[in-house]
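Pasting a structure here, questions to come.
Missing here is one protein chain; the remaining ones are kept as they sit in the complex.
The chains carry the letters A and B, assigned in the order they are written, with residues numbered from 1 in each.
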Amino acid sequence: MTMARAATPRRSFLGHSYNLVGVVASLVILAWTLIAIFAPYVLPHPIGDIVDDDYFGPMRQGLWLGSDYLGRDMLSRVLMGARYTVGISLAAVCIACFSGVVLGMVAAVTGGWLDTCLSRFLDAMNSIPSKLFGLVVVAAVGSSVPVLILTLAVIYIPGAYRFARALAVNINTMDFMTVARVRGESTFYLIGSEILPNIMRPVLADFGLRFVFIVLLLSGLSFLGLGLQPPLADWGALVRENIGALPFAAPAVIVPSLAIASLTISVNLLIDNLPKKIRDRDA
Amino acid sequence: MTSRVLNLVLKRLGIAAITLLIVLFAVFFATSMLPGDTASMLLGQAATPEAVAGLREAMHLNDPAILRFLRWLLGLLHGDLGTSYANEMPIATLIGGRLVNTMKLAGITALLSVPLALTLGITAAMLRGSVYDRTVTILSIGLISVPEFMVATLAVLLFAVYLKWLPALSSVNEAHSLTDLVRIYAMPVITLTFVISAQMIRMTRAAVIETLSTPYVEMALLKGASRIRMVMRHALPNALGPIVNAVALSLSYLVGGVIIVETIFNYPGIAKLMVDAVATRDLPLIQSCAMIFCLGYLLLITTADIIAIVSNPRLR
Partner (left out) sequence: MSNLVEVRNLKIEARTDSGRLVEIIKGVSLDIAEGEIVALIGESGSGKTTVALSLMGHARPGCRITGGEINVNGKNMAAFSEKERARLRGTDIAYVPQSAAASFNPSSTIMEQVIEVTRIHKLMPPEQARQRAIELFRALSLPDPEGIGARYPHQVSGGQLQRLAAAMALIGDPKLMIFDEPTTALDVTTQIDVLKAFKSVMRAGGIAGVYVSHDLAVVAQIADRIVVLKGGEVQETGTTADILSAAQHPYTRELLAAFEPKPRQIQATGDSAANPLLRVNNLTAGYGPVKPDRQPVVRAVDSVSLVVEKGRNLGIIGESGCGKSTLARAIAGIHPAAAGDIVFDGKDLQRAAGKRSREQLREMQIVFQYADTALNPAKAVEDIISRPLVFYHGLDRQARSKRVDELLDMVRLPKTLRYRHPSELSGGQKQRVNFARALAADPKLIICDEITSALDTVVASAVIELLKDLQRELGLSYIFISHDLSVVETICDQIMVMYNGERVEQITPDKLKAPSHPYSKLLFSSVPKLDPTWLDGLVRDPELVSQYGHR
């Protein structure tokens, strides 16, 4: 309801209305995305180089975010970490949502035994806790980047499927679906042209939410030492490496934590403050 | 309870049973994919190929997977969880005490977080749009957005490093007095409470807000009912299903939460046991731990669904 958010001023642009929180959140996400793409070109120091005599060095000129447990430049490591955290998570969430949404829509439109089998199987998969699944699979097959991406994707397919199927089942009961069916349309047309445009918005929100889950799970696995293996390091691994800095509250442990939080909180805030399409009928 | 409700509940239980079977199957196969040959690992580097082959035979490792799965299942039914590869102790013994520790941790967390989260969620929904509601909403978004280890790290930073109230690590064996007990459980419980409450608050708030916008709540308003009455008498009884669901779902996050929390605080629970077992590739131990986690998770979800069915007034 618009009333509840009346206190946050909304601006309008291109037929959509925005609010400040949404804009700031999108800017943070955009910034991390750009860093993930261009990180190798903007690193102040090579990530493996030991540039500080001291470990857990404080923030100072030249070492803007201090140094890590070996005296390496934290800024460079966090920038490179963005590449792994954002990249792996994004790839995984794309696979998870694409497969889940397509399967969900097909199940909803086709119904019958296909729907029953698929739902039963994926619901069973869903009742394996995600961390547990990650733990076992990563331990079993190792934790190279492709394995991580696939594992994370597989873990979140059932959720994406369930969500998309529920939406598609609702749309499927609409009369325009019946009209299209008795017109003789194919399943492909039904899911692509009739259902998808109507569930796009919630599916995108779900995509964002799932992205957050994946970032959190990836970070969690890396923190346990089961994620990305050295010399590669994502943000979760950076926290693990530098956990010894905790008693000194050095930037080495705080900065990667903040990086994770800034990304996930921004995505969550963006979902809650998505631009609204203005549907103003002239009264 | 009418026969219709009974039917639905039985059907739900049937589904849970099928799900359990699929999950057990998945857990078994995922763990059998663990790299390295168990037999040669057990015998160490110096083992002769003959000895390895003999052990493989003795452990039925050459049998088809499906046969091993059935044998494992049969063992489970007899309460036989198998023997740990790493230290050759019966797994039931290894798990026993650890499981109690984890249950304690989870139980205390649930006792603390459920009332807390429900109160916050319901009051936020009642005062929707107020400063209080916004604060609760923003804090809970913040909490669900950060990884558990970060909540734990921040808690350590605040309570152990900065305030020096609590120790950073837990050791259950040192519990001699009530203060010791608080000191041991405080950090893991605080962390877990934060982690699972956030989700519960959000879902409870959404469920109550949804029922508050129904025509029967408007009807109550037009009868002159007070805000409290509208919420307590009309909204809450109908939001019960979704709220119970939210509670169960959030409690199931405990499963993920304890894995991280037990590792960080070095808490001697079953999750720590499992993480260690992954490190030593102790197959039967991993299988058993994973099975216990899945069972707990499934139990919570099924309970939630059954309560939702029973509390649905339209099925009365």
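A few remarks follow.
Operating definition for what follows: contacts are C-beta pairs under 8 Å (C-beta built on N, C-alpha and C of every residue); 3 or more make two chains touch, one makes a residue touch a chain.
For clarity, every value in this text was computed on a predicted model and none was experimentally measured.
The omitted chain makes contact with just one of the residues B:A225, B:L249 or B:L295: B:A225.
For the options A:T33, A:S99, A:N198 or A:S262, the residue in contact with the chain missing from this view is A:N198.
Checked against the full complex, the one of B:T19, B:N238 or B:Q287 touching the unshown chain is B:N238.
As for the chain not pictured, it touches chain A at residues 1-3, 6, 10, 12, 17, 174-176, 178-185, 194, 197-198, 200, 276-281, 283. Listed here are the chain B residues that touch the chain not shown: 213-216, 218-226, 229, 233-234, 237-238, 240, 313-314, 316.
Everything that follows uses one rule, which is that only the chains that are shown with their structure count from here on.
Measuring from the averaged C-alpha position of chain A to that of chain B gives a distance of 23 Å. Listing the residues of chain A that touch chain B in their complex gives 3-7, 120-121, 123-125, 127-133, 135-137, 139-142, 212, 216, 219-220, 223-224, 226, 236, 239, 243, 246-247, 249, 253, 257, 260-261, 264-265, 267-269, 272.
Within the complex formed with chain A, the chain B residues making contact are 15, 18-19, 22-23, 26-27, 30-31, 33-35, 128-129, 141-142, 144-150, 153-154, 156-157, 161, 252, 255-256, 259-260, 263, 274-275, 278, 281, 286, 290, 293-294, 297-298, 301.
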